[in-house]
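Working notes for the structure below.
Note that one protein chain of the assembly has been removed; the remaining protein chains are unaltered in position.
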């Protein structure tokens, strides 16, 4: 988070826009929107100093539903847009958001490099282990034997992608896991993520009631992340291995200088012409 | 490796083509070519049953210099071409090769997903911590303070990419690190990589004498990988952390079923028309 | 009372609307199946609101005694389950004097956007009738009513209900059949509709969507490997192919993105397996670099691009013909290749199959353009034809003696035998760098020119036979068009000719390379021409102008999506005074 001016009078609902979400009733994404607006209210950020950037997917519709600046880009490129925005405008609080398909499939390369680059951006992935928007295909986090999509009639057959482990190996400095069914905890997590100086990755289980109705069972499966939270990547890797993948809470946090170009102008373009003059 | 027929009479030089490499004198890539041709000879693979696939870069020129089938594609997509080829032609021994820029920068997403997908492909990355072909810019493996490129005059400023750690987190089943300055060991490593059933990742230090002349010093820095080689990803992650990043040798190996579609035809297209008939 | 369909006594148009959960789509699908069972032809398209799932929706049908390739200008009947958000569909369901609205009086008044003096409103108490049946549903009552009005026999409906609801058990089937019968037995005073007369011995027909037809074409053409990334409105192609390719000994790989999918099929095709990917605009954009590699390395492959509203993410669920430019010109460098478009739903099969053959024999990229309105619409059609000739890839054989295989050898027809890995003695490296005949990278002017010529001439010099376009009618007036606009163009030409304005219509199937001589011959004697297409930039019009293939004074009718181009609009444009400045 950038130390911008804050503005105390706003409530959570002031951070929600008046646009009606296209989401299905019961979609986990509603709770993420709520948690996010509460987090912004808690931080008392000036709405015009916050920018929400996303790609394409049900989850990626989030920006328009918040009352902050938004950019709804193309599929898989949220982190690139967010990175350029933050590089050029370090004064803004930049939040990127999207789905598991957007972030881990088509957007995988930017995820890797955003973790490494450690810019001061918060990235919220609403993981429903499916491509909701395109009506239910397997995503990288889908389990190998999920065979409900006609596209992968025997299931994707590939071990599912472990977002926290990849983020860790790529150099993210803040990793947390949340659940849309526990919005208060999620709010707190988003607050901490935004406050963290550097790249904060918040992986949220956010059920797709339409194409993964069985995810209603997640309520019973998630639990407090029980492993030690350290700034030591090897210990954390060990913890992640011990956890069943459903533990929620802060997983990893370390302090590293965020990458941020910010130079003071020392001359005008005309001064650069000298180099060329014969 | 696929159990294809072998052909005993060929020598290493028979696996080299008569095309003269465009490489600079002293480029580490020459030794990789040598080691590869020795490995192929050692395995006595029929030349026509092997395919080398690459992207773009000095290193990616490799296929034309070998006397096996080759595909010199576009920048960053070697693993995609290789994956499609192997999926359609499981009988072939498919090897992908390229540079650190090709594989970890523009090709990062395919690297992630190829590791996960665990197809029976061997991937050799000739890492010189630089974009050789485009005359010397920083790559993801370049150290943060390398400031010799005008594009990053203060150095890239981002912690360098750890290929073995990412491969491990993404699910690769065979990870080794080699050095072009030790071609015998490298040959052996390539042999084992090709023999491994599943995705084998061989990360080779291959100096760029032109744009990173200081890499001549690598000879003194590489050493035997001293950590335990297990099939346990957490132990290996620990080992990788303890190693200074210059240890060469096998790092990780585990057995998981490779992803490989291979179905027997049970009907002709005309049989599928029934579904539509009124 | 005037019958609304007297001008087209062979067809009837009906729409069904309702809010989320009201069962619009089920009713539409069953109606179409009943149309098929009754021995008729038909077409059904769908539309829905912005909700991901469960919002308002509309089903639009046109039935006919002969094949139906496009929607009509107006609808004869609108069956509305309720009026929630119905205004969203007002543009899509134009009514006309004499059209009939069937409404449930319990759902309230017809909204002012639809009501008019000329429109007859019939009250049908769907909800209360449904309540009379255990497990009854209003939409099935409506279905029965509609069937009756359209002249579909009750038996056909009952049969469809039995099939459609088989999985839901006997009780559900019975309740549905009871609803249908109840609707069907409603009696009406004289109605503004002449029911259709099904033929005595109905011809063989298929019930298929354009996307499914594209799949049939692909597998008939020999495609056995597909790598792809889901995208609306192309995903159904992948969903059909994944299980069915397996049965043919092939496979489908869901890739991590479109960069991967296109490069994967380059790999598989290099391996000798005819390969395809399916996508839509945003995915096609991402594939262009890979497609250029396929062109340059002479690796055959087919891209089935199902167009949606553009630019950018645009309107994913709606149709438009606005990807012609990128398909023709979206490569860096000079990259000749094939572009084809299906002229109707069934033709998706023929055109895709032909594209596979052509890409294989010419060792290049074929982009097949379809669109949402073809791909996701369902139609009762005659079984699609197959191309006359089944071309194949020219393969290199192991040489008798030691000699250097030249992958890009210069030959008379500019086609060089392609060696498949596994072939002894023909080892080579394919390359996207400019190369000499052997494939070795070369930056020499001469090699570049020779290979540029080769890649162009192999395509330009090929004899594509008669399938390059569909021509109907004759006369000095001409409608030139392509893809999903073809149906409306053909109908307009026919209606104009009947009305004494002799008009021919030409729908291009092979968009690149243009068959200049053939097109010029076809257009001989034309004095008044228009180019009809569903986009904003008049992309076909400019393309044909670029190649000087339009009669002087040809006018452009470019209408962006998502509303379909209707025959009446084309007729109006055709007969409008040519403006001559």
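Each chain gets a letter, A, B and C, in the order it is written, and its residues are counted from 1.
Definition applied: a contact is a pair of C-beta atoms (placed from the backbone, for glycine too) under 8 Å apart; a residue touches a chain by one contact, two chains touch by 3 or more.
It should be emphasised that the depicted structure is a prediction, and the values quoted were computed from it without experimental measurement.
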(request) Taking the whole complex into account, name the chains on display that the unshown chain touches. (result) A, B, C
(message) Of the residues C:139, C:269 or C:297, I need the one that contacts the missing chain.
(response) C:297
(request) Out of C:120, C:159, C:325 or C:494, point to the residue that touches the absent chain in the complete complex. (result) C:325
(message) Using the document's contact rule, name the residues of subunit B that touch the chain not shown here.
(response) 22-25, 27, 56, 58, 74-76, 105-106, 108, 131-135, 137-138, 140, 149-153, 156, 210
(request) Using the touch rule from the top, list residues of subunit A that touch the missing partner. (result) 17, 19, 46-53, 63-64, 67-74, 76-77, 80-89, 91-92, 109-110, 112-113, 261-269, 271-273, 276-278
(request) Could I get the residues of subunit C that touch the absent chain, sorted low to high? (result) 50, 88, 91, 259, 281-282, 284-286, 288-289, 292-293, 295-297, 307, 309-318, 320, 322-323, 325-326, 328-336, 431-434, 441, 443-446, 448-449, 452, 456, 535-537, 539, 542-543, 545-548, 560-563
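In the analysis below, only the chains that are shown with their structure count from here on.
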(message) For subunit B versus subunit C, what separation do you get between their C-alpha means, in angstrom?
(response) 42
(message) From the mean C-alpha coordinate of subunit A to that of subunit B, what's the distance rounded to whole Å?
(response) 31
(message) Can you list every residue of subunit C that touches 2 or more other chains, as numbers and ranges?
(response) 246, 252, 256-257
(message) For subunit A, give me the residues that contact two or more of the other chains.
(response) 105-106, 108, 140
